[in-house]
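Input: a single structure, listed below in structure tokens.
Every protein chain except one is present and positioned as in the full complex.
Note that the chains are named A and B in the order they appear, and that numbering of residues resets to 1 at the start of each chain.
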Amino acid sequence: MSRLIKHHLFWPGFALVALVVLNTVARPRFIEISVQHGALYGAPIDILRNSAPMMLVALGMTLVIATRGIDLSVGAVMAVSGAVALTIIDGSDSPGSVGTVLIAILVGVGVSLILGVWNGFLVSVLKIQPIIATLVLMMAGRGVALLITDGFITTVTSDPLKYVASGHLLGLPFAFFIWVAAVAVVSLVERRTALGVLTEAVGINPEASRLAGVRATGIILGTYVVSGGLAGMAGVIYSSNIMAADANAAGELIELYAILAVVLGGTSLAGGKFSIAGTVIGVLIIQTLESTILFLGVSSAQSPVFFAAVVVLVVLIQAPAVHRAARQFVQRRSANVPDITPGTEVAR
Amino acid sequence: MGHNDAMPDQVPEEARVRPLVELAGGTVRFGADTVLDGVDFRLFPGEVHSLMGENGAGKSTLIKALTGALQLSAGTILLDGEPVHFRSTHDAQQAGIRAVYQEIDLLPNLSVAENIMLGSEPRRFGLVDWAQMRRRAAAVLDDLGLDIDPATTLSHHSIAVQQLVAIARALSTDARVLVLDEPTSSLDAAECAELFRVIAGLKERGVAIIFISHFLDQVYEVCDRVTVLRDGSLVGEYLTREFLRVDLVQAMLGHNAEALRSRSRLQVVEDDAVRRPFLSVRGLSSQRRIADADVDLVEGDVLGIAGLLGSGRTELARAMTGVDRADAGIIRIDGAARGPRGPREAIALGVVYSSENRRTEGIIGELSVGDNITLALQAQQGILRRIGGARQRELAQSWVEALDIRPPDLDRPAGTLSGGNQQKVLLARLLALAPRVLVLDEPTRGIDVGAKVEIQNLVGDLADNGLSVMFISAELEEVLRVGNRVAILHDGKIVETLPAEELTPDSLLALVAQGSSVGSAPVKEAR
Partner (left out) sequence: MSTTTTTPTAGRRIVPPRLSEYARTFVARHASVMPMLAALVILVLILIGAQIHFGDFVNPRTLSSLLLDNAYLLILAVGMTFVIVTGGIDLSVGSVMAFTGIAAAQMLDHGVSSAIVIPAMILGGAVIGLMIGVLVQYFDVQPFIASLAGLFLARGLAYVVSLKSIRVENEHVIWLQSTRWWFGEWYLTPTGVLALLTVVVGALVMKYTRFGRTVYAVGGGEQSARLMGLAVARTKVLVYVISGVCGGLAGLVLTAYSGAGYPRNGIGTELDVIAAVVIGGTLLTGGVGYVVGSLIGVLVYGTIHTVISYMGAEQSWMRIIIGLMLLMFIVVQRVIVVRAERRR
């Protein structure tokens, strides 16, 4: 039992289960899943579907954070990728063809990968602080997206594109399969190749890693490229969901939610050990919380108040000052020692 | 707290014999480690007192205790004969004890004047009076005979000037005790002279100065007395003018009484193919740290490096292995004249380095023992060719057994192991690369005797198997025991390289103690 509690996924998992149980108790319909036209519907299914963009972004963010970095530009990259993809579809003669949509997605993600290279270059080669380096693209990215769409919200009609976010495969949302595939691929690459352990080594002790011959520059650059690419795919899914490229609203605040998800999943912002499973749980917690807030009749616009509370709670739980206080409290209680009054000299 | 007011019945003679600051039985423990063990230390007004010792001797711990940066676990500090208890550096500063560290604790972004005055800056109507502040700072600087414009930004000045500004700050508040921690380590000869001039002036004013430097010449030039520490304990307190250089070095390095099996040395075959050095260095120079060093590492040979802290031993090792860049010189590896441009390249060429800083530059604390052992090999093989599951365990397990790493648990975070076992993990990481040259920088520092002997023997066995090893240690006996040849280093120069058989601990000590100096006459070769 104590080993279970000590497992790094215990508390995130516990939080998620507790949320689901609370929701189910409050409204039994929450857990209901219905079948219509051979596809599943219901709140849990919605959560799995709606998680897709944040899941992809948080996945990339996990790797970036593991190297002691942060990527603020993901929302802007989403906007660019969506703008590129939809502009291509919009300008094509056959917006409804699968080929067009595939090309559009590939180009959108490709552009995002290049933006990732740019971030990675600033961080790993020019050695600019990640938070500052990615701020540049965070600023300029949406401008670029607006330029691509000529300042308008580009809307398209294209069934294959619509399928990306709203379609079903084997009764489940297609978007769900996208993120499961992304999580599986990233997990496999990290754990089946040496990338994971080398990334952690760089994040924990950059200098020792350098002395051990680890190619830190390449690894750090790579994580930003992956983050860019995943954000690009997230941008495509977002656009597919609303069938439009909205350079201003695409991925708004997503960088912050993604960072929150990573932290909720137990990966420290100080870098080093990371947990992809933890991030998956973190995103699901946020999505479930979002759904809970909606159910409570609170406008989704107001949900940030709850997330502020979650952020404060999480950072307080992690804060060393709180740990110290808690330890002292427990010790004092168990030892039943009277308070040491301030000013009393403790014999040394 | 400190009592600055004079004693009522103060007699001048008495004041002279009574120490200004005294540490009695000073002991500092961190958990189970005792880093300072019952040390007595006295400091008289108007003297310059040197604190000597190798890495881990307890110098900085003693300083921290005296300046309130950490608390004694046992023992007392007396100031003017009165026991005091410094709970913070602020308390010590109030009592007139000030430290100027090598890493200067000033604010590079602010002006010289602010760096001297901030915290007690003159104000008018609650607002900072800049004109007055500059005038006062200028007065303090002038008092020390320093020609520095107080309005300039601190970062604009050299380290030497920043050092002097730090001293000026300490004195602006009437410090009675000034601790100078390695103040000369990055100064050139002229800058040192300027510093010594300032020190002489302070001495006259009755300020007591603790001077820490690893340059023996400077210690003999400016210090009246010297206290030597070794492994956290007091060796003794001596008058500098009566204390021979050789005796000082011996006191610092000590004799090691451990009974050790003496390694049967490989008889180096006088064959051209074997004698050809695998790694050879010519004219290696780097800033002021290494001067024109020549080193040859031969297969099956252990080259011991004997030199004091600051002699350039670490810098030489790092430059040879591509960790730091050298300014000049040629490094030939296996006959090819291509110096490694980084550790990664050095490893690819078969040259590996183990840092003296095990924690910060060696072990990846949160990764498992297994991952730590295979890390370098993995990095060398590339990301795609992962050393996976069973094979990694097998490999790591074989090293854990070969080096007797305890506990033999591959999944344990390496940071939780003892120092000796961490060092073994580090060695395993390097040996897993099947290197040709092994450069070990103080691999036995701060580890228990058992592990120490094991590592020494391991180095011997490795050399017997054809490896070239460069072995750096602060302990001369160890250098002699492990090395087939010994290179003596000071001031970044290799003074001499001799076969170990021709050296005794005493003769090596004499060589190491010989004129380690900054800007003094060239070192004479002793035979």
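Just so we're on the same page, contacts are C-beta pairs under 8 Å (C-beta built on N, C-alpha and C of every residue); 3 or more make two chains touch, one makes a residue touch a chain.
As the structure is a prediction and not an experimental result, all values here were calculated from the model.
Here one chain is not drawn; of B:E82, B:D105 or B:D448, the residue touching it is B:D105.
For the chain missing from the display, the contacting residue among B:A32, B:L127 or B:A390 is B:L127, taking the whole complex into account.
The omitted chain makes contact with just one of the residues A:L102, A:L169, A:L316 or A:V330: A:L316. Against the chain not displayed here, chain A makes contact via residues 70, 126-129, 131-133, 135-147, 150-151, 247, 252, 256, 259-260, 263, 269, 299, 301-309, 311-312, 315-316, 319-322.
Although one chain is hidden here, its contacts on chain B can still be listed: residues 89-90, 93, 105-111, 114, 118-119, 121, 123, 126-128, 130-131, 134-135, 138, 141-142, 147-153, 155-156, 159.
The criterion applied here is as follows: only the chains that are shown with their structure count from here on.
Taking each chain's centre as the average of its CA atoms, chain A and chain B sit 45 Å apart. Interface of chain A with chain B (complex): residues 192-195, 197-198, 200-201, 204-205, 207-215, 219, 272-273, 345, 348.
Only residues 71-74, 85, 323, 342-344, 347-348, 353, 355, 360-367, 371, 375-376, 378-388, 429 of chain B touch chain A when the two sit together in their complex.
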